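Note that this complex is displayed minus one protein chain, with the remaining chains in position.
The block that comes next holds chain A.
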Amino acid sequence: MGYERQRDFGTPEVSAPTQVALTVDGRAVTVPAGTSVMRAAAMSGGAIPKLCASDNLAAFGSCRLCLVEVEGMRGTPASCTTPVAEGMVVHTQTPRLQKLRRGVMELYISDHPLDCLTCSANNDCELQDQAAAVGLRDVRYGYEGANHLAQPADASNPYFDFDPAKCIACSRCVRACDEVQGTFALTIAGRGFASMVSAGQAGDDFLSSECVSCGACVQACPTATLREKTVKQIGKPERAVVTTCAYCGVGCTFRAEMRGEQLVRMVPWKDGKANRGHSCVKGRFAWGYAHHQDRITTPMIRDAITDPWREVSWDEALAFTAGKLKAIRDRYGARALGGITSSRCTNEETFLVQKLVRAGFGSNNVDTCARVCHSPTGYGLKTTFGTPAGTQDFDSVMQADVILVIGANPTDAHPVFASRMKRRLRQGAKLIVIDPRRIDLVRSPHVEAAHHLALQPGTNVAVLTAMAHVIVTEGLVDEAFVRERCEVDAFEEWARFVAEERHSPEALEPVTRVPAADLRAAARLYATGGEGRSDVSRRPKVNAAIYYGLGVTEHSQGSSTVMAIANLAMATGNIGRPGVGVNPLRGQNNVQGSCDMGSFPHELSGYRHISDAATRALFEADWGVSLDPEPGLRIPNMLDAAIDGSFRAIYIQGEDILQSDPDTRHVAAGLAAMDCVIVHDLFLNETANYAHVFLPGSTFLEKDGTFTNAERRIQLVRKVMEPANGFADWQVTQALANALGLGWTYTHPSEIMDEIARLTPSFAGVSHARLDAEGSLQWPVDAAHPDGSPVMHVDHFVRGKGRFVVTDYVPTDEKTGPRFPLLLTTGRILSQYNVGAQTRRTANSVWHVEDVLEIHPADAENRGLKTGDWVRLASRKGETTLRAEVTDRVAPGVVYTTFHHPETQANVVTTEFSDWATNCPEYKVTAVQVTPSNGPSDWQEDYAALSARARRVVPAEAAE
C-alpha cells in the first residue's frame, strides 16, 4: 500500500431498512434512507469539495464548500446536511457552484499563511486539496487586512502542536473531541472573526486543559493547525501498514504510517472493528519506547545474580541457557522447569512458549500474566456459560439500554471502548457504576451514572447477591429465558439461596456500606430498564449489559464474583443477542489470546484439560512427544516451589513479575532461589535483577503475528521494521527450543497459526491469509460458525444449558484493625500502562511521573496530611513511600494508588491472599496504615541499591 489517507465519505454511514435511488452527476446510486447527498456522491465515485465534514462526525454545514444543485429544489443546499430523496437529481459542479466555492475559498485563503512548501501538512492538507479542487487562482481581498497569522503556537502537548495561525475554524477538532472522544475539552471561543479553537478554560494550554491527548482532533484537522510533532520532524509518510496496538485489551488497529523503516505516525484504521477509527494517547503516540536508549539488543549471561552481566553472542547465550536447563532437568527432573508466556506477545509466540515448556522442558509448569488478572474470568464463565470469554463484540454497547460497570475504570484503562460507551450514554442509555472509587464515568461531561454503589472493597459478592435477592424476591426474573436456556434445578437452588433474608440489601448494608435503597433501585434498573415490576413485561425487552474489570477478578472471591455476574445476566435474560451480555474488559492486549493458546498449566489450547487423554493424544501425535497428564504449577505455586527447592528454572517472556505480582518480597525470594532465570524482554526490567540470562526481545512493530482482544477478535500484527535485536520473539523461542534439540523449523508465524488451527477446534477456520483478507475474525471460527462469532450463546449456551452457581459471600481474611485501619485498592491511569516498562519510556510521563496515594480528606486530616506530602504506606507485608493526594474520590477508610512505577513498587505492600479457585492475587484489598514520612522505606533503599548492582554490564570486548 502506498501512502494515501483513508477515504472519507463526508458523513457517517447510515443503516436503514429502506433504500433510496438517486442520480449524482448522471450516475445512478442507491443508498440507505437518511444518507447525505455528500455521502451518496462519494459512494458513487465522486468527491464533493468539503472542509468541515468528515465521516466520523455528524454533519455540521459550516464551511459552505459542499454546496450542490438539486433539480426541483431552490438555491444551493449543503450536501452534507441534505438527506437523499427518491428520484433526486443532483449536480455537484455547475458554473454557479464553481463561483460560490471559489468565493468561499478566497475568504479562507485570505486569512491563511501561504507557506505551503515549508508547512508540515504540505501535500497532505485538505485545504490545499480543496483550493486545487475549486480552481482557486486569485484572492481578490489581498492578504493585508486583519488576520490571525500572528497567533502564537501552543507546543505544550508532547506529541502535537497547535498552530492557530493555520486554523480555518471548521470545528472538526471540537466535534471530534465531543463526539468521538467524549471529553469536551475543546471549544470555539469568541464569535465571528474572533472565533478561536480553545482548549479548556481561558489561560489553559493543551497540556493544562482536560485534553486526554487521544489525538482525535489532530486526525480531524484539515490543515496543519493540529499536527503530530513527528510529522513536523520527519515529513510526510510514504506508505501505511495496518497493524494492531500492543497496549490494552481493546485491540485497536492502526495504520503505521512509515518513511523507510521510520515510523512517522500511528493513525487509527477506520475499518478496524475494535476501535472504529479512534485511539488513545498510548496507542497513537506512546510508541517511542521501541527506540529508547534503554533497549537491550545484545544477549547477556551471568553465573550468579551478584555478578555483572556479560554481553555475548546469541549462540553463546543459547548454549549457556540450554546447558543450564538440561543440567537442572537431569538432576531435578522435568517438573523443576517452567515458563511464563506473555500477554504482550503474539498468539504465535505464546503458543510456542507453552509448547517449549510442555514438549521441550517436559512439564506443564506454564502460566501467564492472566493468572494475576483474568484467570477468574476463565474459571467463572467456563463454569456458568461453558466458555471462558466475553459474550459480545464492542459494537454491542451501542444497543445497550442499561450499562452496569463493576470494578472497571474504562476511561483510564480501556479508553477507546470508554469513548464508545460514553457515546451510547449520551444517547440516553442508563449507567450503574459499582466501584469503591468515584471513577470518571460516574460524572463527566454529558454522562452521569443513575447509581453509583460505592461499596466497601472486598464485598462484590455481597453486593451482587443482594441485587440477585431484589431481582428474585420482587419477581423480576426473566422466567421464560431461564426455563428455556438454563438448568432449572440449579436456578431454583440459586433462587432459594439468594432469596434468603440474610442476602437482602438491608441485611448486607453494614457489610457492603451501600445504602439498601440505592442497591434496590440499581437492581430494578438492571433487571427491567425501569423502576421494577411494572417494567418487566416491557416490549421490546430492555437490553442490559455488564462490563467488568480487575476490580471483579483480583479478589479472594474473584471467581465467585464472575459467576455472580453470570447469574444476574442469566436471571434477567441478558445473554445471546446484541446489546446485552457479560463483558470482561481485558488488561493487556493479548490476555485473551494468551489464555486461548494453552498458557495455563492445566489446559491445552482451546481450554481443554490436560488430563483429557484424547486431547493430549492429538498434541502428542502432532508434536511427537508424550505429555505429562498432571496439571503444572501456577505462578504463585512456582514461587513457593522455588523456595522449597523443587522448582529451579524459569523462562519468562515479556513479563515483569517482580513489579507486577503481589507480595514483592516473596516474588524476589522465589526468583533468588532459582538456578536459572531467563528473562526475554525489551528492557532490563525488575525481574531481570534476578536473572541469569537476558534474551533481547522485539516490539510489536518488528514482527508478524496475531493478537486476540477482549471481544475474542483475532487481528494481524504486521512487521513494519527490522527487529533492533535481530530476531522476532518467536524466532528467539525457536532458537532456544533448537538449542535443546527440538528441531523446530518454522519460517513464518503463519505456519504457527496453521498448527494452532489444526490443534484447536475454536480456531479451525483461522489463518493469516483469511485474516489478511477479512481484517479480523472472532472465535469460535469453526464449521458451525464459519465467519466467526460476534455474539456468543445465541440459541444455546456453549455448555448446553446455562448453569446458575450459588456464590456465598466469604469475607476476605485480609482485615483492617488497629495497626492497619485503612483498605488499599490499586488500579491504573490513562497515560501509563501496566508496569510502565513501555510508557515510562515515552513522553506520557508528563501526565504521571509517579504513583500517588489517594486519601479521603477525613483520613488525611486525622493524620495531618495534605496533598503533596510524602507518606509511608505500610501493610503487614511491607512498606513503601509515595506522595499523597487528598480527594473525596475515595471513601473514608479507603486509599488508592497505581502500580506503574518501580520506585514506588506498590506491590511491596500487597498480600499473598488470592482467589480461591485460581490463585489470582487479591490486589484490590490490603489493610494498610498511612503515616507522614520524610524519606524512602528501607525496602526502597535496599532495592535501589540491588537494582544498581544487578544492572551492571560488562561489554562484549571487555569480557574477552
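Quick note on the criterion: a residue touches a chain if its C-beta (ideal position, glycine included) is under 8 Å from a C-beta of that chain, and two chains touch if they have at least 3 such contacts; residues count from 1.
Everything that follows uses one rule, which is that contacts and distances are computed from a predicted model.
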- [ ] For the chain that's not shown, choose its UniProt protein name out of "Peptide/nickel transport system ATP-binding protein", "Formate dehydrogenase subunit delta", "Branched-chain amino acid ABC transporter permease" or "SusD family protein".
- [x] "Formate dehydrogenase subunit delta"
Task: Listed residues A:N365, A:S504 or A:S789, member touching the removed chain - done: A:N365
Task: From A:D644, A:D772 or A:D787, residue that would touch the chain that is not displayed - done: A:D644
TODO: Tell me which residue among A:L633, A:A649, A:M674 or A:L771 touches the hidden chain in the full complex.
DONE: A:L633
Task: Contact residue for the chain not shown (choose from A:A522, A:A917, A:V930 or A:A950) - done: A:A917
TODO: Extract the touching residues of chain A with respect to the undisplayed chain.
DONE: 335, 364-365, 497, 556-557, 560, 601-602, 609, 611, 630-634, 637, 640-641, 643-644, 646, 806-808, 810, 912, 916-919
